[in-house]
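Just one protein chain is left out here, and the rest sit where they should.
Chain naming follows the written order as A and B, and within any one chain the residues start at number 1.
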Amino acid sequence: MTISEERRIVTKRLHDRPDDSWTIDGALATGAYDVLRETLAEGDAADVQEQVKASGLRGRGGANFSTGQKWSFLPADLFPRYLVVNADEGEPSTFKDRMLVERDPHQLIEGIVISAFAIQCNQAFIYLRGEFALGYDRLTQALDDARAKGFLGTDILGSGFDLEIVVHRGAGAYICGEETALLESLEGERGMPRLKPPFPALAGLYAKPTVVNNVETLSTVPHIVSMGGAAYAEIGVNKSTGTRVVAISGHVKKPGNYEIEFGCTFRDVIYGFGGGIRDGHALKFFLPGGASFQWLVDTDEHLDAIYDIDFVQQNLGTTLGSGAVMVFDDSTDPLLVAWRLAKFYAHESCGKCTPCREGTGWIEKVLYRMSHGLGSPSDLDLLIDVGAGISPNVATAPFTQTTLCPLGPSVVSPIASLDKYFRDEIAARVASNGLGASAGATA
Amino acid sequence: MTTTEPKPDLVKDTVSVTVDGKTFEAKKGELLIKAAQENGVYIPRFCWHERMKPVGMCRMCLVEVDGVRGFPPACTTPVADGMVCNTQSETVKKIQDGVLEFLLVNHPLDCPVCDRGGECPLQDQTLAFGPGESRFVEEKRHFEKPIELSDLVLLDRERCIQCGRCTRFADEIAGDALIDFVDRGDHMQVLNFAEQPFDSYFSGNTVQICPVGALTARQYRFKARPWDLDTVETSCNACAVQCRGAMQSSSNRLVRLLGVDSEPVNHGWLCDKGRYGIEWIHSENRVIEPHRRVDRELREVSWPEALDAAAGLIRGALDAHGPDSIALLGGARGTNEDAYAFARLMKSVIGTDNVDAQIGDGLPAELVLGVPRAEIADCDRAAAIVLLGPDLEEELPVLHLRVRRAAVELGVPLVDLAAVAHGLSDYATVVSRTLPGEELGTDAMEKIKNARGNRPGPVIVVLGRPSMAESPAVAMRAAKALREVPDVRFLSALRRGNVHGALDAGLAPGFLPGRVTLDAGRDWFTEAWGEGLPATKGLDAHGILEAAAAGKIEVLIILGSDPAADFPDADLATRAIAGVKSMIAIGGFLTGTSRGAEVVLPPTLAGERSGTITNLEGRVQGVNQKVAAEGGAMTDWRIALELALRLGADIDIATVDELTDELARVAPAFEGVTSALMARARDGVVLPLRDHRDEIVLRTRALSILAEDGSGASWDPIKVEGEPEDADAPGLEPDAV
Partner (left out) sequence: MTFFTDANRTRAKEIVARYPRSKSAILPLAHLAQDQHAWLSPEAMSEIAELTGATTAEVQGTCSFYTMFKRRPCGKLVVSVCTNVTCLVTGGPEILEHLDARYTLDEDVTVEEVECLAACGGAPSMQVNYEFHEQLTPDLAESLVEDYKSGKRTARTISGSPSPRTAGPGSP
């Protein structure tokens, strides 16, 4: 029997008050800002940092980096410093941050104020994906209400702590989710990733010390502080502590966001929470962590693998990434999916690095031919070789790259997956399209 | 800078690096790509440019470094002690193949019709590091080609490889962010804004540093193919910065001037004026044969006839009215040797001191020769830079870049005391406008003191006249006030190409070659040149023109100048030209002034002559002939010697090198600056040579003008001679005297 019971922490309010969870009244009625009040009353920033470290919380933006550790990288006495909230959610099939912003903005704001207090910062920016119009309305409304109630602004709740939060709308660029591109965009530049080092913790926004955290990460902070880091660390499995809001989509009966405790299996995710594959069809393959990493298929090895960041990385050569699980059944043409993903990366490449700028476009064009009956037998090997020019050893996670940021290499994941699981299917397809070697790549 | 022998006595400022098995010492913090190159390992690159910040975009320079995961770009990786780096491994080669193949994906490969064909980094590196053939058979990206970024610069977007060199130059170096990338991914392209062209005084540099044929200059486009270009290194003579350049010709026409990287002078940059000005020597309007007035008409005549006529005029004046009835204006556009030859002709052969290379639009020679000088590179390490002159962006463009860099990149405070806002005002730390004619207040001194704070290094004053309307006396008094600032050095912001060389060579009243006054140098030069030096100090441009207007000048020699157009007091100039008995014009073009000449002698111009020139920091650099002279044009110095010969002085000089050596022998400040030295000194030499200073100070014993340390003059001449003359100088405030 599969697990299908959610462990609701960051999604509790929005389920408990479906009709007004985003309003100040709905939020206050369900304990919003209580933790903030206590925290500021105690006034022990170091302790908040301690709790977050102890909780083992790892960033929910996709890189899974320890939040407590990231905060500790801030140089001791360099001010001003900034907290930047990454709400640019653009990873295909990821839709958890949008829900958290639209339906529980006060939880996010409380998380931001507590975290800012913990790292001694007085100015925060929320970089919100431009297309999230409703989220923007609700967030700005929530900020106004919070400010009116004294949860924000100067001398918050009489504690002497000041914080201003500015919401900054993006304008349609997936790459701005990458933290340094986000900072460039926030500075009014083209959203092109920066060289690292220097890392944002040392020289980020306006070259000042900066922490960039994901919406879900910060929404979790109030709960960690209230239950205590140790208690939070009890939840989950191994070094994957706590819960994760998993966005399940595709050919499942019950697509949607589910707050899942780490430690279940992919079988639970797809057949338990997701309700299984739609009738009359069978699972063919699934993307376990957003669009950027390698695919998994309908085998016990993959389905029974534990939903644990490190287990998946070490044993399956892929990652849980943004926490999205995309499910495809036997009606799906993997070539078409691979082509559409390549098209996405080609469209979103910022254009800075040669291999990504030119390679994503090239790969998209070849995959288009292949998925539209114009492939040639040598195309797959061509793709693998071209892909190696962007990510010399994509098969291992974390992969290496010839590019500045990981967007470029992401386009290679579908190729490696096609090669791993669908070589024969593709060979058959290409043979049947009758063009043989005449079309394209070997010419 | 790298060095292989360890320095035990110093604190070790180098680290030991191994690249491809070769171990060497490299400067701490130096970028791997540069350190490797200086030690014989060339790592391919496109986006990296030595004079701009690294961006790591093109990914061509990726290498392997032991202990580092992945492939760091050599252009963004500083060397570290014990670093072991591999630029040739199988993996690295594969990556290089990959990057080149990617670059060709959307590249049109129209090399046969491309200006860059034959000198194209993309072409070269594809041959050296590339896969040979591309496997890309899909449709390439297409753009309308080429488009105009400005009147001068055209862009072929299909050829662009998005290295960002041009956009970074415009923003980072020139401060004119008038081009930027637009769109993204493989649609990314360089563009100016709708109605606003890429009008920068420095736009030509982007064409030069473009690693492909994407940016082309209207001037050079399709003019020639690199393989029929023929090149010499020279210095630009368009302004007194004298940037190093490579001058190229094709079938005896100058077609291109490229910047050459000289650390002390121009960092490889040129301004568009200098870069694109070279072609004027081929203009149809140029006078290339001697002319002489025959019944009111200027008629083409032979050289002997023209020279005899000119000499005849001079001889006549000498006999009838004596040497003081003869004067010379100009000489700032020739070489040092040209100026010296004319100085000797005028002051020794003819015996007049009525000689001025400046046309009343500069600063008194006493000031220019008298102040302690800064070198351009001192800007980089200055405690503060004081701007007191004209708009450098207009007048001395590449000095503007150097000062801007000092302010923006190196944090040197700028104190802007200029009368009006100018190209550098935006970067100034302190601004205090001194109205025309107004004295430098003590508050200005305070501002300089505060700006300097306790930063080490000299305070550099860029000294000039904000406009011709302002009397030089103001600058002179400002200089006198400013010399109180500890460790102050001056850069005189005079515009004309070789004006400093002309003054050094003696083309100024009261001076002899080598920065010595007439009186102080008399004995020495009588020894060297023979009897006949003028007894007293002569007239400057202003005095000469007044004398001419009063009918006191019999023969006025116009040496590559045009007082009618350039002298601030146009009315006086006109009256002077009308009042002078006869004019001998040496110049390549007929001007408002020379149209009235009796004799017109066509000289060779930049590109047609060799020798040395001297820039505003006193740096002597070589200039080289690239093309044969147009028509019968003759070098200035030979014209001077021919006239001398006809006036009875046979000066035995056959080549320009002999002149350079005579200058080195007889002119104190030029001590040691021989043709042999100039052939060796790639960056030129700054006068006076440090290792000759003792001899100079000794040899010129009591020469008032040369300061103890040989760097400049004592200040006395300014007090003595400076002000009375300015009393009626144009635009002078009454309180100035």
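Points worth noting:
The working rule: a residue touches a chain if its C-beta (ideal position, glycine included) is under 8 Å from a C-beta of that chain, and two chains touch if they have at least 3 such contacts.
Small disclaimer: the values here were computed from a predicted structure and weren't measured.
Here the chain not displayed is in touch, across the complete complex, with A, B. Screening A:T2, A:T23, A:S66 or A:T140 against the full complex identifies A:T140 as the residue touching the chain left out.
From the set A:S66, A:S93, A:S226 or A:T400, the residue in touch with the chain omitted from the display is A:S93, counting the whole complex.
The residue from A:R129, A:R194 or A:H223 that touches the chain not shown here is A:R129.
The missing chain, though absent from the display, is touched by one residue of A:L28, A:L336 or A:L374; that residue is A:L336. Chain A residues in contact with the hidden partner, per the touch definition given at the top, are 89-95, 97-98, 129-134, 136-137, 139-141, 143-144, 166-174, 185-191, 206, 247-251, 255-257, 291, 324, 326, 328, 331-332, 336-337, 340-341, 344, 347-348, 350. Hidden from this view is one chain, which touches chain B at 177-184, 191-196.
Following the convention adopted for this analysis, only the chains that are shown with their structure count from here on.
Computed centre separation for the pair chain A/chain B is 56 angstrom, with centres defined by C-alpha atoms. Listing the residues of chain B that touch chain A in their complex gives 54-60, 62, 69-71, 76, 91, 94-95, 97-99, 101-103, 105-106, 135-139, 141, 161-162, 181, 183-188. The part of chain A that touches chain B in the complex is made up of residues 173, 190, 195, 346-355, 357-362, 365-366, 369, 382, 386, 388-390, 392, 400-404, 440-441, 443.
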